[in-house]
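Attaching a single structure in structure tokens format; questions to follow.
Complex shown without one protein chain; remaining protein chains in place.
Residue numbering begins at 1 within each chain, and the chains themselves are lettered A, B and C in the order written.
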Amino acid sequence: MSHVFEDKKKIISRIRRIKGQLEAVERGLDEGKECFAVLQTLSACRGGLNGLMGELVEGHIKEHVMKNPNQPKSSQDKSALDLIKIMKTYWK
Amino acid sequence: MSHVFEDKKKIISRIRRIKGQLEAVERGLDEGKECFAVLQTLSACRGGLNGLMGELVEGHIKEHVMKNPNQPKSSQDKSALDLIKIMKTYWK
Amino acid sequence: MSHVFEDKKKIISRIRRIKGQLEAVERGLDEGKECFAVLQTLSACRGGLNGLMGELVEGHIKEHVMKNPNQPKSSQDKSALDLIKIMKTYWK
Partner (left out) sequence: MSHVFEDKKKIISRIRRIKGQLEAVERGLDEGKECFAVLQTLSACRGGLNGLMGELVEGHIKEHVMKNPNQPKSSQDKSALDLIKIMKTYWK
């Protein structure tokens, strides 16, 4: 997963934020926190995870599926960029 | 969030499994693991989180929205059960 | 489904818009239209359908699950409003 190299720090910090939210959910359940607050945190988790998934799938396509992600010229590469656009509507 | 009390152990262990998967994703990125394997783990995470969300929303409805979750008689309670059925198709 | 009565025209016109998009997808496939354009239309369809689902689920909760949707006072009614807020993050 070399394509995350340059953004690695950012990606890792996103993962840690999601982990932190999961821990808040666990603590909330443990301490009998108000249900709605727990569900909101869990919902934020889910949003964070979807965004992360989208980012990594985009990275996968650019690094591994495309030949020239920086200068897409072949019809395959252009269709891969189209695919990214479509995929993005699923993870926003 | 008293409604999770009886299942609390089970719920907590589900949260920890998801956290463990997130840590595997983090490690995978850190160690340059193969991209597809990392995405599969992240996808499993997302499945786990969706399932957890569904479980807690169902608990919220039964405990806080319904009057008699064990013996639903009012039309409100019955409509709440219908709602749970519809919601479940979103988190399976 | 009396709760849609006042918004019925609006809801019906949303359904028709989605149907129109589906017909555009069908025509696009039939006429060998460019793949990306067809996928974009289908994606718009999906967005429209999710929005509609959210609207009707919210209507269901307000009309059938809550006792006083206009002046929620009981803890059940307040928890139902919380539920709507959580649900909305799933259909936006």
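Note that a residue touches a chain if its C-beta (ideal position, glycine included) is under 8 Å from a C-beta of that chain, and two chains touch if they have at least 3 such contacts.
Quantities reported herein were computed from a predicted structural model and do not represent experimental measurements.
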**Request:** Considering the entire complex, write down the shown chains that touch the omitted one.
**Result:** A, B, C
**Request:** Please give every residue of chain B in contact with the chain that is not shown.
**Result:** 35-36, 39-40, 43, 47, 79, 82, 85-86, 89
**Message:** What does the interface between chain A and the hidden chain look like in terms of residue numbers?
**Reply:** 57, 60-61, 64-67, 75-76, 79-80, 82-83, 86-87, 90
**Prompt:** Since one chain has been left out of the picture, which residues of chain C touch it in the full complex?
**Reply:** 1-4, 8, 11-12, 15-16, 18-19, 22-23, 25-26, 28-30, 32-36, 38-39, 42-43, 45-46, 49-50, 52-53, 56-57, 59-60, 63-64
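In this text, only the chains that are shown with their structure count from here on.
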**Prompt:** Looking at which chains touch, is this a line, ring, star, complete or other?
**Reply:** complete
**Prompt:** What is the distance, in whole Å, between the centres of chain A and chain B, each centre taken as the mean of its C-alpha atoms?
**Reply:** 19
**chain C residues counted as touching two or more neighbouring chains** = 79, 82, 86
